[in-house]
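A single protein chain has been omitted from the complex, and every remaining protein chain is retained in its original position.
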Amino acid sequence: MQKITREQLIAKASELLSNGTVSQVLGWGKGEFDYDVTPTLFSSAEELENGFVFNDFCGANFSKYLVSKAAKADGKLLVFLKPCDTYSFNQLLTEHRFDREKVYAVGIPCEGMADISKVKAISGDGIASINADGDNLVVTTLYEDAPITIATKDVLAERCINCKSKKHVAYDELMGEEGEVLASNRFDEVARLEAMTADERFAFWQNELSRCIRCNACRDACPACTCEKCVFDNPNSGVENKSPANEFEEKLFHIIRAYHVAGRCTDCGECSRVCPQNIPLHLLNRKFIKDINEFYGEYQAGEEVDSRAPLVNYTTEDLEPGEVFDRGDNNA
Amino acid sequence: MRKCSLEKINEIFAAIAKNAALYLPVDRTDGSAAYKKWEEGTVWSNALNTVRSPKDFFFPQTEDLMRFKTKGKTVQLEDIRTEAEAFVVFGVRACDVKSFDILDRVFLTEPADSFYANRRNHGVIVSLACTRPVETCFCKTFGIDPSAPAGDISAWKTESDIFFEANTEKGKALLHTLSELTEECDDGAVAEQKAKINAVMEKLPLKDLSTKGFGGGKTAELFDAPEWDELSSACLGCGTCTFVCPTCQCYDIKDFNTGNGVIRFRCWDSCMYSDFTKMAHGNNRLTQKERFRQRFMHKLVYYPENNDGLFSCVGCGRCLAKCPISMNIVKVMKKIGGNKGE
Amino acid sequence: MQRVGVFVCWCGSNIAGTVDVKAVAEALKNEPGVVFSTDYQYMCSQAGQDMIINAVKEHNLTGIVVCSCSPRMHEATFRKTAAAAGLNPYMVEIANIREQCSWVHKDMALGTEKAIILGKAAVAKVNLNAPLTPGQSPVTKRALVIGGGIAGIQTALDIADAGFEVDIVEKKPTIGGKMAQLDKTFPTLDCAACILTPKMVDVAQNDKIRIFSYSEVAEVKGFVGNFDVTIKKNARYVKEDICTGCGACVEKCPMKKNPNEFNLGMDNRPAIYIPFAQAVPKVATIDPNACNMLKNGKCGVCARICTAGAIDYTQKDEYIEEKYGAIVVATGFNPISMDKFDEFAYNQSKDVITSLEFERLTNAAGPTAGHLERPSDGRSPKTIVFVQCVGSRCDACAEKGKEYCSKICCMYTAKHAMLVRDKYPETEVYVFYIDVRTPGKNFDEFYRRAVEEYGVKYVKGMVGKVVPEGDKLKVQASDLLANKQLHIDADLVVLAAAIEPDKSARPLATMLTASMDTNDFFTEAHPKLRPVESPTAGVFLSGACQGPKDIPETVSQASAAAAKVIGLLAKDKLTGNPCIAHSDELMCNGCSSCANVCPYGAITYEDKEFRMPDRTTKVRRVASVNPAVCQGCGACTVACPSGAMDLKGFANLQIMAEVDAICK
Partner (left out) sequence: MQVNEYKPLIVAFCCNWCSYAGADLAGNNRLAYPADVKIIRVPCSCRVNPTFILRAFQRGADGVIICGCHPGDCHYTSGNYYTRRRMAALFSMLDFLGIEKERTRLEWVSAAEGAKFAATMNDFVQTVASLGENKRLEDLRCKK
């Protein structure tokens, strides 16, 4: 269960609306089911009361919406930011993608968000309701007579299991207690793949990427992918394409997608969350992050505004690409 | 009606696969299901829904149409059409089967799409009555009976047996090849199964969703509805809903220069994309709101207007499950049209 | 669609010997856009160029592909040809079928096949070329010469002679450089000071020339015609404009025991000093590491003695900013350190010296007033061994020394040997050499005089070891011609140390963005045809900073560099390189990635109003490239995630078209 409640958030938002600090609120809107929420703009306490939700399924990272929504808002836009969202927030500021003056950021604590597919794997599908009860989720389904109790920690989203930070790196106001940067195991899976032979890795990715339907959800949800026009949509870019016609194009898209955000990706995990085919796209991003950390020193995108991303930086002593493979941790 | 014990299901599959490529839903490691080509040892999934719909077998995501070659300063066209392989898609749910009615009207109306027709002619659909409808299901809204799926052969599964009934010549021919593995039976068990499913249908949260207020002739009324702004506000403009949808049939035709010639191919397109139907003068839908509206107006108004009232949604629920921001046709229908205030 | 003409050059047999040029021309006829294709013996000749001009007119060509030598050779030539034919010069692409094809591949079939592919790539690229117009920028009519040795002096004098202002920056207290330390010069044996010092005086008296001595270049910004240079004038604690150079302070300074750099540490100088009598500017300098006043605040003798009141202990380093149109590098050379050459006992015996030290020993103004005396005991040496190629022509893998020939050693050693035998005929002089290299006017004659008239004993072979023993130096060497080992008891051993670029050259090159070779010599824009220009526009090379040189060569290169500078400064406006970056503001995100990687600071941002699809307007931050500052490297194009940034002349689509053509 989240430490902060829907009611507290509504109260805060209503207060900021009524005292004129903000004119609109970007929050989670109630969906059809207890687990589906839609990023929604609210303009009044009444709208909030009717439609605002906050629960264990509010994973969506709102930072990216600021690029389009902040500019349009009349006054300031209130945005609720979970710790991981604040990194994206800073990264977007670093890249001048929205006007900080147009945004009022309220940092909120996060206990980790649940993954509905993991819930369904335990409860079975046909969800009728989900309610938080302490550290558990109580699920009723169309098929089971008795409610099913599931420990929330057992159904956390992958990115939350490996949460990198409970600390907010940006906010105007903080609700609840500030957390800390965590020592996560987020690179373990990358390391596991690195330890495989090249053939095994090739087979792994071949299998994963072959499922891609090029819906662009990973790109369109990514807070780092805010290009006015994506190279893949631009007929003059030379790489434009709309569908994965074959294995090459599957790889091309995902290599370039990850490459374009390398050094800018905050590892928020939205790409993998939204993938309809459950491709572990975050592993590609994490590979770049892990490499950058190892080659050029620890770097967390979005930790500080105006930090210089590693791929637009250098030192004269950087390692050579050939040396990347001489480090002995690669048995391919 | 013929039946067969589920214990012999692999023999059925083997028999079908002898003469045609057999595709059926298989569980994936990530908890979802996908159609896969059957081979010895393949385990048929109990899953209700595959992420990708069986539309893909008849209207694949990419398909080469023709090839050009330039030799010196002349251009040669190469017809690369071939006879499709014979194939069987097994275990298609009622909603997905219904999608072929919608696709057929687009692709088989003269001038028929020969690529689609080719696959349609060589493919046999073995449907399967729903066993476990879930919260995202709303096929009833579009008049689909999940317990009585259409298809070349309809099938029902009970605890112990599987039942078949052929509906078309193609279906009869296929069922005939299975006659040694199946036996004639009455429809008692099937009727029982149907009742069971229909009982679940009554419990579904979306059971009361209606198409009231939509359909042909509603363009003027709905086009400028103020709700579109709010509904489309969070839309990311990705193509997930389109690409998992069994009835979306828009495609783009593109040329790929291989260096040795040009392949003209088509690939799925999405009305959610900013370059959808971009023409020489530019885009005709400039904002995400317009594109978002297009998708739902097409499914709920334009298509029925041109197709005897047939809606181009089958209520399979894939877009409900997969939209990154959980915006979908149900929310649109509830906000606009005859479901207001419900 | 372009109308492309293809012109395949035979380059005599250089190309045609390995590449079937007719087949290349024939094959390219069928490429998209090609409307004319031919071959000719020498495309770069006037007849060849006329052929292009005629074809352009006759076939209404819009693009030209020349399959010939490297574009680094003749791209400019053919661009001019295109211009003469009325085409935009940037509608020309070169397929390099000589250096990168016919010269490196022996097989006719393979060579021809590759030449066709390279031609196709060039055609594919030219099909996407667009006419480019270079931007123009003004020229600051002042030159900077870095280094005040003979190279810098000559360059500055020549530039000033043409009427342009020149500043010389010299890090030492005086100009003059290495030449000021020399005794006689080969092959004429005239005295170095006699010919150098008048030039130094000319510099001092020329009102177009300013000398910043005891100064360094601290920062260079800008580009050809418009350099902004910061010069750091080190505090010398003496007011330059007041000091008369009388030398009273030097005489009275109590801190006398400091190694005299000018005499290579073979004698001492006071803390306040004037390097030598003819120094320019003739101004005293206080060595802050030696001066008791500066170190401990005690003394002040010089200030008391100076009647002019020139001493200023509070002087600080001063930074001067100045604009220049051209920069000449004349940073010169130094002998390499002998620390790694213990076999010659340089650090073990005072009587093992380098040739430059030998120059000071024989110089009338040197520590011995020109008497040849052993540094150890002041005795006249009876046997002198000269060792050639110490650190020159070393194996590439050797950790010490240089791979290259230092070029000047053979001649100055012959000079030294000859001078010794002339002044002290009783002295035995040996010269050990690998080869004697004497190309140059009157050089070989000079060397033969040393052998034939002066009886210098030239021995082909290397000295293996020098061991100090008693007051002798035991020299072990091999005589390769006689095939025997030699043991010589020498009194003095003179090492012809290899020369290397001055250590200040490397950081300077970085500031100037001028390229260097692995030995830290500056790279010329073309080794034969543009020997005094750096590849960086507006930066010119004078003297040994570009490679080992003797005085006549240095002076001629210095004058050549001056001529190039004068040619540049004579222009009122410069025409830039049009192959520069350009940002498509409709696609630009304003993310600053490009500005982060731009080495020239050429990218700035502005907030611009854009009409949005929904007919509203939105203010967005977008990049714009300063065409006068951009040098066209393309770093920004890759940093840009949206592909808004592209490079004219090397556009994404052009390079991809080349890739496609090569790979198909």
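Note that the chains take the letters A, B and C in the order they are written out, and that residue 1 is the start of every chain.
Keep this in mind: contacts are C-beta pairs under 8 Å (C-beta built on N, C-alpha and C of every residue); 3 or more make two chains touch, one makes a residue touch a chain.
Everything numeric in this text was worked out from a predicted model, so none of it was measured.
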| item | value |
| --- | --- |
| Displayed chains contacting the withheld chain | A, B, C |
| Full-complex contact with the absent chain, from C:Met516, C:Val629 or C:Ala644 | C:Met516 |
| Among C:Gln100, C:Asn268, C:Thr427 or C:Ser504, residue touching the chain not depicted | C:Gln100 |
| Touch list for chain C against the chain that is not drawn | 70-73, 96, 98-101, 103-107, 110-111, 113-114, 117-118, 121, 506, 510, 513, 515-518, 523, 535-536, 579, 597, 599-600, 631-635, 637-639, 647, 650, 652, 655-656, 658-660, 662-664 |
| Positions on chain B where the hidden chain makes contact | 256, 258-261, 263 |
| Hidden partner interface residues of chain A, rising order | 190, 193-194, 198-206, 231, 238-239, 245-246, 248-249, 251-252, 255-256, 258-259, 262, 284, 287-288, 291-292, 295-296, 310-316, 318-322, 324-325, 330, 332 |
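Note that in this section only the chains that are shown with their structure count from here on.
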| item | value |
| --- | --- |
| Chain nearest the global centroid, as defined over all protein CA atoms shown | A |
| For chain B paired with chain C, centre-to-centre distance based on mean C-alpha positions, whole Å | 72 |
| Footprint of chain C on chain A - complex, ascending | 71-72, 94-97, 226-231, 234, 236-238, 260-261, 264, 308-309, 311-313 |
| Chain C - residues contacting chain A, complex | 586-593, 596-597, 605, 616, 618-621, 639, 641-644, 652-653, 656 |
| Residue ranges of chain B touching chain C (in the complex, touch as defined) | 70, 72-73, 257-260, 283, 286-287, 289 |
